[in-house]
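Take a look at this one; I'll ask things after.
Excluded from the complex is one protein chain; the other protein chains are retained at their positions.
Now for subunit A:
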Amino acid sequence: MSETANTANTASTANEAAAEPAEVQAPGRDASGEPGSWGARLRDAAVERWRPIALAALLLAACYAPFQLVPFRVFQLTMVLVYAVALLGLNLLVGHAGQISLGHGAFFAVGAYAAALMLDRWDVPYLLTLPVAAAVAFVLGLGLGVPAVRLHGLYLALVTLSIAVFLVPLLKRFESVTGGSMGLTLTKPAPPAWTGLAEDQWLYFLALAVAVAAFLLARNLLRSRVGRALHAVRDNEAAAEVMGVRLPFYKTLAFAWSAMFAGAAGCVYTWVIGFVSPDSFPVTLSITLLAGIVVGGLGSLSGPLLGGLFVMFVPSWSQDINKAAPGVIFGLLIIAVMYVAPTGLAGLAGRAAGRIRRTLRRE
């Protein structure tokens, strides 16, 4: 018996010893390639840190784009950013916390209407409408997160879908507040004179600022204890609870935060469009948003942006291809993407990036 103990102890000590040199080796491997050659070292550094470099390049391009494109294209890009913010929220809930919502269009609408009412009734400065609209959606999400604690899968999908279904009649019913079917028309935020920007460009930069802030918020959240707890809930609820993760707390707050992002996106939507009506937020908006995040890439940080592109452009493309049946084309495109890229466009992009990186390393 003591013999086994000794062998085992020796084995574990040997393992520790083996682990040490591996640790020392690791930093050395990064800078391998041809030591001394600055070009190679620079390239290796670029290959290793491609993510921040790609992000910086993307941000630069995003700041440059509105000065090169016609106003209509700038508007389209603005809407991509708006949808991306909503999808960041939906991704938090569906991709990271493993819950489902078929009613995120409703949170989007609530944010949009909250901003519209503030602008229309009380002449609130438009920048102030953003936190208020987000807060309203947050509170609503908190309330609707309560069923999420008890419901799973299809049952939760049904409850959230019903929210999206009854929203449109509700908005039409309270005509005195919401303007009914006619909706509310508002003046869009005017660019401050010092910027020298046109209206479409100013709106674009507002949306970009909100999108960048939302992206940073989501990224920080997901790389923290909270993000890990959400992932744990998604992957194995029972084990998460044993680790001390309070399931009701994390599920409800995931709903609330997710709704808050959708509400903020809705608010920016109101700024950009300058008009809200019940028919702007049909049930199909909720379903398109869910399709957008699944196609974009669940649980990945670039998924919402790719999903935003999808939500913005694919329905109008399908309209161009065949005026009679845009729904059919839209559906077929979703099927095609899921067939080629089962982990979404983000997964596809990730695999492509990995391949490029390996090729560069081998050179």
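As a working rule, a residue touches a chain if its C-beta (ideal position, glycine included) is under 8 Å from a C-beta of that chain, and two chains touch if they have at least 3 such contacts; residues count from 1.
By definition in this document, contacts and distances are computed from a predicted model.
Name of the non-displayed chain as stated in its UniProt record, restricted to "succinate dehydrogenase", "Amino acid/amide ABC transporter ATP-binding protein 1, HAAT family", "Glycolate oxidase subunit GlcE" or "Iron complex transport system permease protein": "Amino acid/amide ABC transporter ATP-binding protein 1, HAAT family". The missing chain, though absent from the display, is touched by one residue of A:Leu154, A:Ala238, A:Ala324 or A:Val340; that residue is A:Ala238. When the whole complex is considered, the residue among A:Ser37, A:Thr185 or A:Ser224 that touches the unshown chain is A:Ser224. Hidden from this view is one chain, which touches subunit A at 1, 4-5, 7-9, 11-12, 15-16, 18-20, 22-23, 217-218, 220-221, 224-229, 231-232, 234-236, 238-247, 253, 257, 299.
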